[in-house]
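So that we are looking at the same thing, I have put the structure below in structure tokens.
Right after this comes subunit A.
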Amino acid sequence: MPVNYYIFLSLILFSIGIAGVLTRRNAIIVFMCIELMLNAVNLLLVAFSKMHHVAALAIDPASTVGTEAQLFVFFIMVVAAAEVTVGLAIIVMMYRNIHSVDINFLNRLKH
Partner candidate 1 sequence: MQPLTNRVKVLEPKPLNLMERLYLPNILKGMMITFRHIFQKKATIQYPEQKRPFSSVFRGLHVLNRDEEGRERCTACGLCAVACPAEAITMEAAERKKGEEHLYREEKYAARYEINMLRCIFCGLCEEACPKDAIYLSETFAPANFTRKSFIYGKPDLLIPDPKEAPDDFARAKGQIEERKENTRKNLTA
Partner candidate 2 sequence: MSITQILFWFLSALSILSALMMVTSRNPVHSVLWLILVFFAISGHYILMNAQFLAIVNMIVYAGAIMVLFLFVIMLMNMNAETEPQKNKWLKMAGAIGSGTLLLVLVAALRDSELRGRTLEGPEGTIGLVKQLGAVLFTDYVVPFEISSVLFLSAMVGAVLIGKKD
Partner candidate 3 sequence: MARPVRFNINTKSTADWGINQASMPEGHMGEGFFATSFDKVVGLARKNSIWPLPFATSCCGIEFMATMASTYDLGRFGAERLGFTPRQCDLLMVMGTIAKKMGPVVRQVYLQMAEPRWVIAVGACASSGGIFDSYSVLQGIDQVVPVDVYVPGCPPRPEAIIDGVLRIQDLIHNEPLRRRNGPQYKALMDSYGIE
Partner candidate 4 sequence: MPLTNEIVQSRLTEKFGDILTGWEEPYGMLTFAAAREHNLKVLNFLYDEDDLAFRFLTDLTAVHYPDRAGEELCVVYHLHNLVANLRIRLKVYAPVSQPDVYTATGLFSAANWMERETYDFYGVNFVGHPNLKRVLNVDEMDYFPMRKEFPLEDQTRIDKDDEMFGRG
């Protein structure tokens, strides 16, 4: 499987995420789109990790090249989980105060 396929797949997913962020006004959906983008990046990272690993294996059968990338994905997930807890807490807070999850209302934060 050429690695390009994975690149294009994650590009598409990433772009869909961006499109969602741009087109939707519901804060929760926007948030979910961000998660989608993170996942697209994760996918790409794993693909590259695998790619390097395959390349390295050809030279050294005991190679562990590529482990770091997967760990990086792991950390991304950790950060994403943390981000989601805080983000959702903020959204809930916002809903409590203005009874809406419309991001345009966040403009009110200006005042």
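Selection criteria: all candidates are chains of the complex that A comes from, given by their letters.
Here are some notes:
Assume a contact is a pair of C-beta atoms (placed from the backbone, for glycine too) under 8 Å apart; a residue touches a chain by one contact, two chains touch by 3 or more; residues count from 1.
None of these values were measured; they are calculated from a predicted model.
The candidate list 1, 2, 3 or 4 contains one chain touching subunit A in this complex, and it is 2. Of all residues in subunit A, those touching candidate 2 in their complex are 1-9, 11-26, 28-29, 31-33, 35-36, 39, 42-43, 46-47, 49-51, 53-55, 57-58, 61, 64-68, 70-71, 73-75, 77-86, 88-93, 95-96, 100-102, 104.
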